[in-house]
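Missing here: one protein chain of the complex. Every other protein chain is in place.
Lettered A and B in written order, each chain numbered from 1.
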Amino acid sequence: MQMEKKIKFGRWEAVTLTINLICTKIFLYFNRLTVEDAGNAGWLMAVFICAVVAVLYSVQIWLYKIFEGKDILDIAEIAGGKVLKAITGFALGGLLFLLAAITMRKFSEDIKTVSLPTSPLSYVMVFFMAGIVIAGFLGVESIVRHSAIVIPVVVAGYIVILLGIMPKIDVTNLFPIFGTGVKNVLLKGFYRTSIFAELLVLFMLPPFLGGYEDVKNIGYVSVGLCSFFLITGSLVYILVFPYPSSLEPFLPVFNMARLIGLGRFFQRIESLFVFIWVMSALMYLSAVFFFATYTVSKAAGLKYIRPMIIPFAIIVFSIAFLPPDLVSVIKIESGFVNTWGWVVTFVFISLIFLWARIAKRGRRENRGK
Amino acid sequence: MKWTGRFIRFGCALLIVIMAVILSGCHDMREIDDMAYPLAIGLDIGHANVLRMTLQLAAPLSIGGGGAGESGGGGETGGGGKPISVITIDTPSIFSGLNMVNNIISKEINMSHAKVVVISRDLAEKGVEKYVQAMTRGREFRPDMFIVVSNDPPDEYLKEVSAILENNPAKYYELLLGKEFSSYYPEARMSDFHNAFERDDVEAVAVLSGINPKESVEQIDEMSRIGRKYLDEGRYEAGDVPMISDLRIVAMGTAVFKSGKMVGTLNGIESVCLEMVTGKYRHSYWTIPDVYDKNNVIVMNVVQRKKPKATVKLQDGKPVIDIVLDLEGDFTSLQSTAEYEKYPEIVENKTSEVIRQNIMSFLRRTTDEFDSDICGFGRYIKGRFLTWDEWKKFDWPSHYKKSEFNVTVNFKIRRTGLIIRQMMS
Partner (left out) sequence: MCSYADVRPKHGYVAMTAVYCIKMTEQDDTNEAIIWHNISVGICKGRSGQCNACRIGTRLGVSDLWTLNLNTWEAYDLSFISRQLKKYLFFEEPKKLEKFILKPDGGSAGSKGTGTGSFEKVREKKIAESDKPPEPGDEVKSDIDSNLTHMKDVYSIPVNSDIILREFDITYGCKSVRAFIIFFDGMTDREVINNYILKPLMVNSVMPLKDTAENLEDYVVRQLMPHCQVNIDTSYKKAVDTVNFGGCVLFVDGLDVCFTADVKGWDHRGVEKPNNEIIIKGPQEAFNEVLRTNSAQIRKRLKDEDLIVEDVIVGKVSRTPCSIMYIKDVANEALVAEVRRRLEGVEVDYMLDAGALEQLIEDSTVYPSPQVISTERPDYVAELLVSGRVAIIVDGSPNALVVPITAFDLMHSPEDNYIRFPYVNLLRYIRYIAGFLALLLPGLYVAITNYHQEMIPTDLLLAIEASREKVPFPSLVEILLMEISFELIREAGLRVPGPIGPTLGIIGALILGQAAVAANIVSPILIIIVAVTGIGSFAIPNYSLAYSVRIMRFGFIFLGAMAGFLGITLGLFIIGNWSTALKSFGVPFTAPLGPRTSGRYKNVIFKAPEWKLEYRPDYLNTKKKRKQDEHSMKWKRDTEKRK
């Protein structure tokens, strides 16, 4: 019987995976983030972010072109040998672990605030942990295929919320149109491209995908769809909540869902929203965690991933408990990850591509001689 | 089962995980019948302490007791007794009050079904922002609660709520204040109320309500018509309405706020004008004095089909506000013998004139008496500024009192009801 060890998945799965990784932030804090920085013009900042990311991604994918079929760690090996591979792996994996820990903490705090106020935080986190560990043991195929099935449902639910809130829209909330100033929009917007920090997972996927064209298409489609969701999300939020009040809510989308009331019966549906939210959280966490483990394992040269899952899960759990309260979590998240994440995803990876290109050309020339 | 190593390892791991979850307990698991649900909250200035809080609890056994499946005739509609129970305490703040109440009531208080916040007039005039903030922060308070300002103290007010036509007061509040078909008070939800405290371009409003003090027809007889210019039905405020009924609560009029404090009230007709100008008006009946006959009236059913258009311009530092309203209506009652159906323009002109005058007087009141932009005209002028700092520097509230209004009302008569041509002699 012929064995096929190589796992491959198709375009739709990769696209939904990337959409999930990037757009889960909308459920957490993205709307409020844009409003904090740019006031009314949060949606303009979202447009700016997406445009900048599109350009940066095109540059990266152009640099990637000659390395068809290799992922970032292999390219790092070409560039600087095993040392650089290890450094890259640990850097990328470290960022992903940090993201996983912070997001898990954030989601647990959110659930605690909304549904389970008196439960201890560790109790809520155990549920997320159980989901992550089980998904890790079942393998990357199942995570990705599960995304392909479930993410359209999550997106549909989200669009239902956006449509349900339409009666409460007030167009004049968009004015003054530049919010706190154009400089704020552009400058802070540039830092906030870290929203797309998870795009680095796209460069870990090429061994599973079918070639350069596939990677390019997947990247563009995901960036396009994510832009659409981010922009509409932030736009609707700004239209519904007037400016100074929109800085207040801890969970913007939850507050939006609370306002939905079409008639006497169709109200109080924000608990249905908890379904979408938790599902999206579990998919995000399992994907990020798996790819973090995979990156670090591959960087260290390990062949088997399964034994690493439980130890890394415990590490993530412990890191998630480090910040003492919610405010410090928000500070780490907005102040650190969301301000400097772009360095790793765009600058660091592009530098590695450049270095590898030069190294490859140098080697070819040497061989030619 | 074979006690292989793999089985034992897996079993131990599973056992540890299950124990960890089960022994840490389900903290938030609360049975439905272990909780009490207040349907309304009342806030007043307290004497023994800062705040006097009143809670109107639902007593479900009286409300829903009939479905327990008593076969045959035993199904009574209640265990006997009122469907509500009212508690009043003096506390430093809302949540400390909930703390204290939990010591009296056997069940845990769950605020997620509270429908109305009743604020007394005194407290509203002192300033109510901090309590509304607390309620927005709490996860159990819903953002679509109604805000009511009451002339009478909330503890008496809440005791008088008697839902005769419904099973429980919750539905009563939802239908009464949800405004599907009436207009003499605004729609005041907590989310808008709270937001209005933080923005410059709109001010908050609340429903004005009170206990109807009139209990017999003689008391109505005492109310005289002298001093009232028109025989129209909206000229009253809550507490002043010539009406007797078993339902003791009357809601009519608006409470106007400025910067978190209540500054005045509007009566019924003025509330209707507020709604028309902000575009939330649906339909109601207007009584127009008859053109040819001083003793009779024409009643029109007026509907707003298109949202009003408002533009704000700055002329010499004074805002000039142009409002265009598009209304249409049907003839509901023609009391005189004139054949208005043939010449509807006469009635149209008269109606638009009446409406226009009412709106102008209402707007005058907001600028002169209250100096509070409750219609939200600041929103339309926000568009001329490019950044938030410019808007803040402009300081709209200080400009509002200088504004001038130009109101145009376009009214068209569409239908005449079932009688197409009146044949009275």
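Going forward, contacts are C-beta pairs under 8 Å (C-beta built on N, C-alpha and C of every residue); 3 or more make two chains touch, one makes a residue touch a chain.
Everything quoted here is computed from the prediction, not taken from an experiment.
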item	value
Residue among A:62, A:228 or A:275 touching the omitted chain	A:275
Option touching the unshown chain, where B:28, B:293 or B:369 are the choices	B:28
Touch list for chain A against the chain that is not drawn	1-5, 9-13, 111, 115-116, 119, 123-124, 127, 130-131, 134-135, 138-139, 141-143, 145-146, 148-150, 265, 268-269, 271-272, 274-275, 278-279, 282-283, 286, 304, 307
Residues from chain B at the interface with the omitted partner, ascending	5, 8-9, 21, 26, 28-33, 35, 37, 39, 58, 60-61, 63-65, 67-71, 110, 112-113, 115, 140, 142, 167-168, 170-171, 174
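By our rule, only the chains that are shown with their structure count from here on.
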item	value
Mean-CA-position distance for chain B and chain A (Å)	42
Residues of chain A touching chain B in the complex	39-40, 113-120, 122-123, 126, 130, 170, 172-173, 175-182, 241-245, 248, 255, 258-259, 261, 264, 267-268
Contacting residues of chain B [partner chain A, same complex]	17, 20-21, 24-28, 136, 139, 142-144, 174-175, 178, 191, 194-195, 198-199, 201, 379-380, 382-383, 385-391
